[in-house]
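Omission of a single protein chain aside, the complex is shown with its protein chains in their original locations.
Chain lettering (A and B) follows the sequence in which the chains are written, and residue indices restart at 1 in each chain.
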Amino acid sequence: MTRPDAIVIGAGHNGLVCAAYLARAGLDVLVLEANDAAGGMAAARPLGDGYRVPGLPQCVAPLGRAIRSELELERHGYAPGRPVETIVLDPGSAHLAIGQDRVAGDGLAQADAAAWPGFRRQYLAFAEALRPLIENPPPRLKNLPRGDRMTFAKLGWKLRVGLGREAMYEFLRVVGMNIYDVLNDTFDDERLKAAIAIDAVLGSAMGPRTPGTVLTWLQRLYGELDGAATIHSGNRLVEALTRAVEAAGGRLRCSAPVARILVEDGKASGVQLEDGETIGSGLVVSNVDPRRTFASLVGAPRLDTLFANRVTQIRGKGVVAKLHLALDGLPEFRGLGAAALGNRLLVAPSMRDIERAFNHCKYGECSPEPVLEITLPSIHDPSLAPDGHHVLSVSAAFMPYDLDGGWEAGREAAARAVLARLAQFAPGLEARIVAREFLSPADIEAGYGAVQGHWHHGELSLHQSFMLRPLYGAARYATPVDGLFLCGAGCHPGGGLTGLPGRNAARRILDTGGRP
Amino acid sequence: MSGRDYDAIVIGAGHNGLTNAAFLAKAGLRVLVVEKNEYIGGATVSRELYDGWKYSNCSYVCSLFRPEIYNALDLGRHGLKVVPLTASMTFTQDGDYFGSYSEPNVRRRELMRHSPRDADAAVRFDADVMRWCRLIRGFLLRTPPDPGSLKPRDIFEFAYLLKKFHELSETQICEFIRFFTMSIAEYLENYFENETILAHYSGGSIIGTGLGVYSPGTAYVLLHHAMGDVDGNVGAWGFARGGMGAVSGAIASSFRALGGEIRTGADVEQILVAGRRATGVRLASGEEIRSGIVVSNLDARRTFTRIMDADDVPPALLERARKFKIRGSSGKLNIALDGMPTFPALPGGSPLTLGHMHFTDTLRRLERAYDDWKDDRWSADPYCDFLVPSQYDPTLAPPGKHMATVFVQYCPVEPEGGWTDEKRAAFGQTVIDQVAEYSPDFRDLILHAEIRTPRELEDEVGLTEGNIFQGELTFDQLLFNRPFPGYAQYRGPVRGMYMCGSSTHPGGGVMGAPGANAAREILRDLRRPDTTPAEYPDD
Partner (left out) sequence: MNIAREHFRQPLGRTPFHERMVALTTSEHWATWNGYKVPRIVDKLSIEYFAVRSGCAVMDLTPMEKYRIEGRDARAYLDRLVVRDLAKLRPGRVTYVAWCNDEGKLIDDGTLFQLDESRYRLCSQHHQLDWLLMSARGFDVGITVETHDVAALAVQGPTSYSVLSEAGIACLGDLKPFDVTRSDCAGIPLTVSRTGYTGDLGYELWMEPGDAEAVWDAIFAVRGRYDVHAMGLNALEMVRIEAGFVMPGFDFNTAEATVRNDHDRSPYEVGLGWVVNLDKGHFCGRKALAAEKARPPRRRLTKLVVDGNRPVGEAFVYAGRNGKQVGEVRCTTWSPILKANLALADIEFINGKLPEPLWARFDYQRELKWHTAWAECHAQSKPFYVPAHRSLTPPARY
């Protein structure tokens, strides 16, 4: 096997995006994946006999336009799915449907219905203002190179001129706030507020009242600037990215778990696989959770003391469990027509309920009344289930990684709690279940290598954003180990199916010729 | 009536209103302070509500008051004495305690008693916190720049801000941003491992906030309680002899000596505006007093929604005033005691009774106390800051008797169904029960207890929703966002109208800085020489 110019560890979507950019720049890239297929959390996984579920993400915005065109993903078979609405399920069947420009449902106040489109537009504009910060490596804060000064200049321009003075003031007022106060100031409808709050907190160990949740919502909205959210289904994204890597001459090796990143004289020199094989390369790019990259793959002894300690201070406790069900037919949700089931369904009656559900996870308890995000991906991709059958996918919060008593003991009770909650809205569901799978945060850690089962490889909190993501000293994709770079969700601008960390990392690697 | 009765009217005789008025009077202005209550001080007040006992029934310790202002207003000669408070402690559930002594060797040994590692980490912690204090202190006596402005002065102030940051290394800038945006619990976990030590140092960061120890932004609040200094002892707290009323009393005395006038029992109904200019105030009695300058020491919500005509306030500003976050979260008990309560966990003669005493020894207990507040209940197991200032100050209670003050976190603005006197009593009982768990004779020593919830704070002092800082100290309401972006330079929406309360930069605490900063801006607009002090060099 020839010595590659670059090794990318982990064929998650950010690893593939990064590899594709590097390969297109002429580097001989080898992607090493621990699992037997590429895609990481976005890869489809088998369920029972003859069913598949599309991985952990459920409802996501399409990849950004820049990545789609630069990597020619359409040519490789990628197409954004069709936009869906969010339906907040109501115990009394007064469901609320929320789309990009409309919100409708029984009992909705006219004022709220009228306010929603403008509110969303304003926050989309705020997200747009963050573009220079999000689509570039995080700037340095002292001794700024020219590119970083440009980033700040563009950001200042977007805020002051792009938004205008009054909108800028409003942006400054809300950007550090919690979503709870902003929504209470704007809307009355509990269902509408809960739906927006879910977008701000799902996947994070945060409740609607946690400061910084406006920013997490803005980060999610950012993805929707280039297209509305769709149901994540099938393997099309992963396959397109894989083809993009291979078309550019990159190689992908699955079932090749990396045990160590080799470091010689302070420089990355390659990797060692778990079976002992070593592969040399002066450029190693890790799509693995930064905590695992530094603590296990490199090892604290090869790092400096303060840096190694900062790694241990990265927060990112997974609080979302995943329930996958194989069903022998389309389930019935009370008060919801079959045509509506292709949308994203939420069980989150009010922000207060979300906050209460969140309270439990602070103390190592599962929420007795979990908050649920439900999708039926087989409606969008029938190949996921046999004819007439379906798969149902649920993200359930808040289920802490550090469950008191451990997940072995707690798994069944947690799964039952989710099923019971589902049954309140879809009474006949249990009878349809052919197979089921429950993934606790501990299972997500074991299956995807994400430390503590956190989707985003680290909390998207203010103190772990931008130039502090994942930590100072490795926030600009380069690390203290020369030739070792990060490219995963743990980096700026963070998690979600955006590919932006991978793209920013590749740009920085190419700009610097692989040197920090 | 034409012409002016006064050059300036300050609405509210709180410590910031009085400070503001004193600096204006010092510049030669004829200044009137109007106060709705029959007594002055606002929340910096001491009252004899039980015969022979003097309660500082709102603010109760003095640490943040700027020495520059103290000096410039000659408060020492006007009778103010701040005696340093020497200790703080937390009782643990297992019958032990952690004490933070003032003597450095004893402090270190006590840390070692609980965790040798934490004793050493305290060196790193102290240096880091001192660094952030130095950074922030440089901004206290300055007017924040307006990010929407390109005026030379705002650009200069921004440059000053950048320069202060530039004095740090890049690592330190990043560490500061982390500090500014982190929760106190997580920040302290970077240093300490012992649960009691973590809980002990976390407490100060939730005082007065609507946040829990795990809420981002609380680490910064630590500074608000740590950056004060009493005679060069940074982070030291002190008791004003005679109670907090002595602070407002001294400022008032200084103000009067400069020719100022105070009218109590004068409730302002409206700020009068004519032709986009403030022209005076109208009292509830109907009396109108004319002045070209009107300064409001009320909180920003109250100022714009209660005492200004909606037509005089731009709609966007009114909207922000309504959205201003000003939830109260604290309660207070002032207790007359028949004698000094004993604490069996403490060895006889322990100096720890002289300081802050706390009874919550884990982060979880603190966080659960917050969960109660989020659900509009008072904490079943609250964080209490218990002090017996009469040990230092014989003027507060008759000989042999004592006065205790208990600050309680959290107490809701309004419990479900609203406050009643029964609920208030039940809240007080929760607090007394907690103290009594560690002091068996405490309950029997109680002669009288005044129980204050956010309702009483709002009704008596006029702090909206009972928020002790006149607006929550979250990072979205600090610096050029305090109280609102675009209005952080003490000026109101009409000419001649200003704000000088804790709703403005740099915020709450008995600091005096908002009042002084507002005076500087007013004198600037009047083209009068600046009488306010610049910050002492902190190199």
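Simple rule for what comes next: a residue touches a chain if its C-beta (ideal position, glycine included) is under 8 Å from a C-beta of that chain, and two chains touch if they have at least 3 such contacts.
Everything quoted here is computed from the prediction, not taken from an experiment.
Checked against the hidden chain, the listed residues B:Arg4, B:Lys81, B:Arg131 or B:Arg290 yield one contact partner: B:Arg131. Checked against the full complex, the candidates B:Asp5, B:Glu48, B:Asp96 or B:Asp459 give a single residue touching the omitted chain, namely B:Asp96. Only one of the listed residues, A:Leu306, A:Ala431 or A:Ala446, touches the absent chain: A:Leu306.
Take chain B: the residues that touch the chain left off the picture are 96-97, 99, 101, 103, 105-106, 108-110, 112-113, 116-117, 119-121, 123-124, 126-127, 130-131, 134, 167-169, 171-172, 347, 349-351. One chain of the complex is left out; on chain A, the residues touching it are 263, 266, 295, 299-302, 304-309, 312, 473, 480.
Following the convention adopted for this analysis, only the chains that are shown with their structure count from here on.
Contact residues of chain B toward chain A in the complex are 147-148, 165-166, 169-171, 173-175, 177-178, 181-182, 186, 189-190, 211, 214-217, 316, 320, 322-323, 325, 364, 367-368, 371, 374-375, 474-476, 480-481, 484-486.
Interface of chain A with chain B (complex): residues 140-143, 160, 165-166, 168-170, 172-177, 181, 185, 209-212, 309, 313, 315, 352, 355-356, 359, 362-363, 461-463, 467-468, 472-473.
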